[in-house]
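A protein chain is absent from this complex, but the other protein chains hold their places.
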Amino acid sequence: MAGAHAIKVTINGERYERTVLAQELLVHFIRDTLGLRGTHIGCDTGNCGACTVRCDGRLIKSCMMLAVQADGCELTTVEGLAPPEAELTPLQQAFNTEHAVQCGYCTPGMVLAASYLLERNPDPSEHEIRRALKGNICRCTGYQNIVRAVRAAASGEVEVGV
Amino acid sequence: MTRAVVETIESVEHELGRYTGRSLPRTEDRRLLKGQGQFVDDTWMFRQGYVHFLRSPHAHANIRRIDTSKADALPGVYATMTAAEMAERCEPFFRIAPDPAARIVEYPLALKARYEGDAVAMVMAETRELARSAAELIEVEYEPLPAVVDAVEAADPRSPVLHEEVGSNLAWQGIYDYGDIDWALENADHVVRIERLHFHRFSSTPLECQGALVNWDLGTGQVEIVSNIQFPMFASQVMGPSLGVRQDQLLWRYQDSGGGFGNKIAMYPQVAALALISRKAGRPAKWTEYRSENLLSCGMGNERTFLDIEVPVMADGTILGFKLRAFDDAGAYLHYEPLGAVIWSQVTPGCYRFKHVHVDYTETMTNKCPTVPNRGYSRLQHLWMIERIVDTVARRLDFDPVQLRKQNYVQPEDYPYETPNGCVYDSGDLPGALDKALSLIDYDGARELQKRGSAGKRIGIGIGSTLDSGTNNFGQARIINPDLPFSGNGEAATVKLDLYGEIYCTLGTSPTGQGHETTAAQVIADILRVEPGDVRVNAGFNKEHSAYVGFSGTYASQFAVTGINAAIGAARRLRAEIIKVGAAVLGCEEADIVLDGGVASYRGDSERAIPLIGIANVVYANNAVLPPEIADSVSLNCRYVYRPPFQVPDPETKRGNLTLTYAIQVHACVIELDEETGQVRILQYGAVDDCGRRINPQIVEGQVHGATGHGIAAALHEAFNYSPEGQLLNANFYDYRVATALDIPELKTDHIESPSPFTPNGAKGMGEGGGAPLATICSAIQDALGPDAPLVSDSHNSSERVWRLLRGQESSHVDVSSR
Amino acid sequence: MRADGSLSVQASREVMWSRLSDPRELERALPAVEEVEVSDEDSFSVLVAPSTALGETPLWVDVQVAERREGEHVRLVCRGRGGEYDAELALEISLDGDGDADGCEVRWSAEASFNGILSALGQRVLPAILASQVEGVLRAAAS
Partner (left out) sequence: MLLRSLEYERPTSTQAAVEALRSSRRARALAGGQSLINVLKHRLAECDLLVDISRLEELRSIDVAVDGSVRIGAAVTYDELDNSASLRGAHPKLAEVAGGIADQQVRCRGTIGGNACYSDPASNFPPLLVALDAKMEILGADGLRSVSAEEFFHGPFDTAVRPGELLIAIHVPARGELGVGYSTVTVADADSWALARACAALKVNGTISGARVVVSALAGAPVRLPELEERLSGLEASPEAIREACANLGAGLAAVSDVHASAEYRREMAAVVVRRAIVEATER
């Protein structure tokens, strides 16, 4: 088929070999072909960050990358942060405790962006947190509790449960 | 002063309190954090086809010819439809508007393009890409027509007419007249006149766009709809007669919704279109809105222009009221309008004891995207205008803005306070809230900072006080159109004890992030004396659960009142049944049964007890042990409809109690303004909210944050701009600049808790906020500009607009005449 | 939106006139023109594909010669349609120069409006792109 490419990718530790069309966006490959629906789509200009995933360690927006470009890459989506039945990670727990989730649509991308920040900068200032989350739009929280949650996760002061 | 009479309410506050009122972490979060949420686009059906709407690039155009044959011929295209075909397959939507706007004939697709983005045809195909490519092959011959994009101009009979059958662009026109404004203007010591105020267009743009997956099952006649629509029962009422489908065949459901803010209320034309193309193709039809499509056509908040504002003021600072003309811009279609033409009057005098109000209100249709409710629907425009009035009076007559507000506010002892148009403000403490807001921003320190000044910068301090009126009386629709068969409000819930003792709740609401699963479990746990974790609450509206009434949905700041009190009512019914069964099994009087910790026991003898699983067992699977009079009168599946105490308002006098509760927001901020660039930086922001009894304070605070974020963003960054030809100049997220984490400052919050005497649980709805940040930021910019600067007359203030104000460029004249 | 400009070209006024007034000549001269359908002397349709670093943007354009003064001035009214947008363009071209065979002065002005997706996404850059495309056409016509 014209424009068809066989690609090999590893997503959340699982290896896949699939055929994709050249024009297919990575986010559609993740959602439609692999059925990983935790990666969302919120805009068509690469502004909102709902489709954020990790690609070979880097933080990227999967709506601005072609699936074929991910050939040979290792991807992590929100589903890959912990096994499906596992407890929340400390960062996810902080989002819960600090009420940093409302509609939850931005949440997977936001958590990935925040975890990327904390890997590179374990003790970020409020401004550094806001800069790191700038590529992820949230319309519900005014970002207040998201920033709080990231700070709480960084300081290790996350209360679990009630 | 007249004291309002409201039906006596039986309070249930004493039954709540173990878990109600606590900041429990949300139960929804786990699935959302792990990527296990299920949003509309995550839902699939076998054999589904993807739909793409072809939208007009012209703001106003006749369609001379439309030819879908090339698209139809493309392999993989399942069906196409045009407006003409729609008109053959369904009836026009019913109208809220009275004559002449009632004559509008509207189908799910447009026979004539009336705004840029109007859907004129649709394609359903095997893939998204193909549907879009096929839509490009549809040939449409447009005959462009002159456009009108201003609400005031649209009222001019010489303007182009959008709907020929109406004969003009008038959506609604009427006069609201309370007290005696002419007397007030004649007898006031001062009259402040403002030429013009303009409230701009913006929307809250939920991060998840609209979407629906619709399957018209030709076998059963059922129309299954998975959709993130916010007010499914309104859509059901519109779509049933239009599609000729019975109510029991319109089956709505969804699980998670990525935000709403009112914007997702009016999706019924798209859903109806999807239903019809599904029927035609014999396949489920799936549509997920693109963001650019969403910005063009999902709906925007109401834009309003206020003209010839006159404000009578007494020498001591008492403001008597106001007189003005308002022009509201409804956009091209009336999908929820002209309800906005009355909704604003829920807060006629704002936070103030104004006695004399005269509003000449006109709503017109323009060649712009139709309006929809947007966080603070129709009231935030009005409340912003009132705050601009109060600030302008303070400036021009040299009153202190804090004292002037405190003096004119409705006072704590005034509650319940009846407004000039018969609305009843339930409770609150506005002066106290203002004091708290000022202390959040260190008001005195900020004034010091302002005096000290720094080179090239100016400091401004702003105040905004607003109301979030919640739980509509739908009877107010009759003020717009006396023939409408609507009044009151309500919500339904079911609470069930299931076979193995599980407690399960279904709600009629359609949450979009407000945590209904958590808060409903909190109150049910209190009523049934179990742990919140023992209660599972179904997420998302599902019509098959039969937990609905005609008002069901999530909108207009009402869940804490309607939804929660429905859940409380259902839980109390279930409790009564559990006690009845328990008494029968334990052989005692119902009065002797104590229900606690999942066990019904005989008072004083904890050994004589039956757990909930036992109660469930004897009703579900072991009913021969029960006396027939008990077995026949319990189901353990209890439905309750909460009905707020409303009467029908009087369409003649336009008086009546239009809303049940009034949450209060008082905000204050300190900004720094760059003299060279006009850029505004927020240094301090404080928000105080009073929403009565809080069910989950952390969730309340989250709503305050969100509403504040939207308001700040709208005041400084977000505005929809149309060219004179009707082209939307920012139909994408590059140019429609939604606030990022860097744009919203740290928000400080505080609260007052004034229980509502009108709701069983003392709560007030509060999700919308009152648009307080728009008033607050404008007030601060005005303050920073200094004493002789022109009026901040627009609710949106880009850097350039501020820069022009700094240079003395006036866009609205203010005049004061004194006796 | 408006854009205008002027440039000197290495072609005589006569040559420029013949190229600009004859659709067949245009098709030959211009790299961006892929197809021409001539209805009559004053109206024709062209498929153009202006090129930028981002790719090509094919447009079917109906051109009407609204005004012509032999050898010195032409006013074209163009209506183009692309995928999800359309464009209207009124282009005036005036030729100056005293019949010098080596070259002439071309002045042009354009009034353009864009409908659909281009009106938002393109507004910031379209005046500059329009100017470079028009001047590209004029240069190509001269060569």
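A, B and C are the chain letters, set down in written order, and residue numbers restart from 1 in every chain.
Note that a contact is a pair of C-beta atoms (placed from the backbone, for glycine too) under 8 Å apart; a residue touches a chain by one contact, two chains touch by 3 or more.
Remember, predicted model here, so these are calculated numbers, not experimental data.
Visitor: Considering the full assembly, with which of the depicted chains is the omitted chain in contact?
Guide: The chain that is not shown touches these displayed chains: A, B, C.
Visitor: Using the touch definition from the top, which of A:80, A:104 or A:135 touches the missing chain?
Guide: From the options A:80, A:104 or A:135, the contact with the absent chain belongs to A:135.
Visitor: Touching the left-out chain: which of B:27, B:68, B:82 or B:133?
Guide: In the complete complex, the chain left out is touched by residue B:133.
Visitor: Out of A:9, A:36 or A:65, which touches the unshown chain?
Guide: Within the whole complex, the residue contacting the unshown chain is A:65.
Visitor: Pick from A:113, A:138 or A:152: which residue touches the chain that isn't shown?
Guide: Checking each option in A:113, A:138 or A:152, the one touching the absent chain turns out to be A:113.
Visitor: Which chain C residues touch the hidden chain?
Guide: 49, 51-58, 83-85, 117-118, 120-125, 127-129, 131-132
Visitor: Go through chain A and note every residue touching the omitted chain.
Guide: Listed in rising order, the touching residues are 2-3, 5, 21-23, 25, 44-46, 49, 52, 58-61, 63-66, 68-69, 71, 113, 116-117, 131-132, 134-136.
Visitor: For chain B, enumerate the residues touching the unshown chain of the complex.
Guide: 128-129, 132-133, 136, 290-292, 676-677, 679, 716-717, 721, 729-730, 732, 734-735, 737, 739-740, 742-743, 798-800, 803
Going forward, only the chains that are shown with their structure count from here on.
Visitor: Taking chains as nodes and touches as edges, what kind of graph is this: line, ring, star, complete or other?
Guide: If you draw each chain as a dot and join those that touch, you get an open line.
Visitor: Show me the residue ranges of chain B that touch chain A in the complex, using the header's touch definition.
Guide: 22-26, 28-39, 41-42, 128-129, 204-209, 256-259, 261, 288, 290-292, 512-515, 698-699, 701-702, 705-710, 712, 732-734, 738-742, 744, 746-747
Visitor: What residues of chain B sit close enough to touch chain C in their complex?
Guide: Those in contact with chain C are residues 55, 57-59, 116, 136, 292, 723, 725, 727-732, 734-735.
Visitor: Give the list of chain A residues in touch with chain B in this complex.
Guide: That would be residues 23, 28, 31, 36-45, 47-48, 50, 77-79, 81-82, 84, 88, 92, 95-97, 99, 101-108, 111, 126, 129-131, 133-147, 161-162 of chain A.
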